[in-house]
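A short write-up of the structure that comes next.
Only a single protein chain was left out; the remaining protein chains are all shown in position.
Let's look at subunit A:
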Amino acid sequence: MLTVYLVEDDPLIAQHVREALNQTARLRCVGHAARLAQAREELPSLRPDVLLSDLGLPDGDGTELIAELSAAPAIEGVWHPHILVFSVFGDEIRVLRAIEAGADGYFLKGCTTEELVVAVEQAARGESPISPAIARQLLKRFEGRAEPAPVEPAPPDALDLLGLDTDPGFDTGLGLDGPLVASRHEVTALEVQVLRLVAQGFVPEEIAERLGLSERGVALEVRNVYRKLQLSQRTDRHAGR
């Protein structure tokens, strides 16, 4: 059973979410805080698997809490929650900042109960949800940073030599060759392709189909991109940028 902690200042929404989470036997909401201070106090003892956090809170921004949790060494070596930002609009800049600070993804308020449950479970598995707007912002961010490896992975005649059909799934699988030379801060060609398809409106199952990945694989690619964003953000901060 997954434990979830909720940080949300609107009592109506909080109540709704708690009820939604507790509807299924797979999840349990172990706590709820309307303020950052309370969350800081309770979290280390409750150690939930997943943290659902609103951003605009009466005593500060949820991003601060996320940054603190991410920057702190895993408490007693084991506990580190999966963090989902909980937002009304999915406003890209704030969400991106939260992801940079260490969030694993975000979730729109107003979705159905089932979607909430699925999102929490995905987050607990290390998969990150993403929206076209966020994907677009990420592409902008990474294109501004460095040109990623070319998307076209191999010349077609090479494929012919191997006796392979020009299967797009296999095709893009070869794209993994590209990033071997890249540093861990740079996105791979496959990740860029995933982001592009998300930005163009394809949902994970469609992307998986196109790229010859599993749906989970797509979610993991997204998770990798988020990690790289967090890493480069930290590097930037250390470099004084």
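Everything that follows uses one rule, which is that a residue touches a chain if its C-beta (ideal position, glycine included) is under 8 Å from a C-beta of that chain, and two chains touch if they have at least 3 such contacts; residues count from 1.
The rule is simple: contacts and distances are computed from a predicted model.
Per its UniProt record, the hidden chain corresponds to "Histidine kinase" from the list "Aspartyl/glutamyl-tRNA(Asn/Gln) amidotransferase subunit B", "Histidine kinase", "Dihydroorotate dehydrogenase" or "CRISPR-associated helicase Cas3".
Contact with the omitted chain, checked across A:Thr24, A:Ser70 or A:Ser131, is made by A:Ser131.
Against the chain not displayed here, subunit A makes contact via residues 88-91, 110-112, 115, 131-133, 136, 167-169, 198-203, 206, 209-210.
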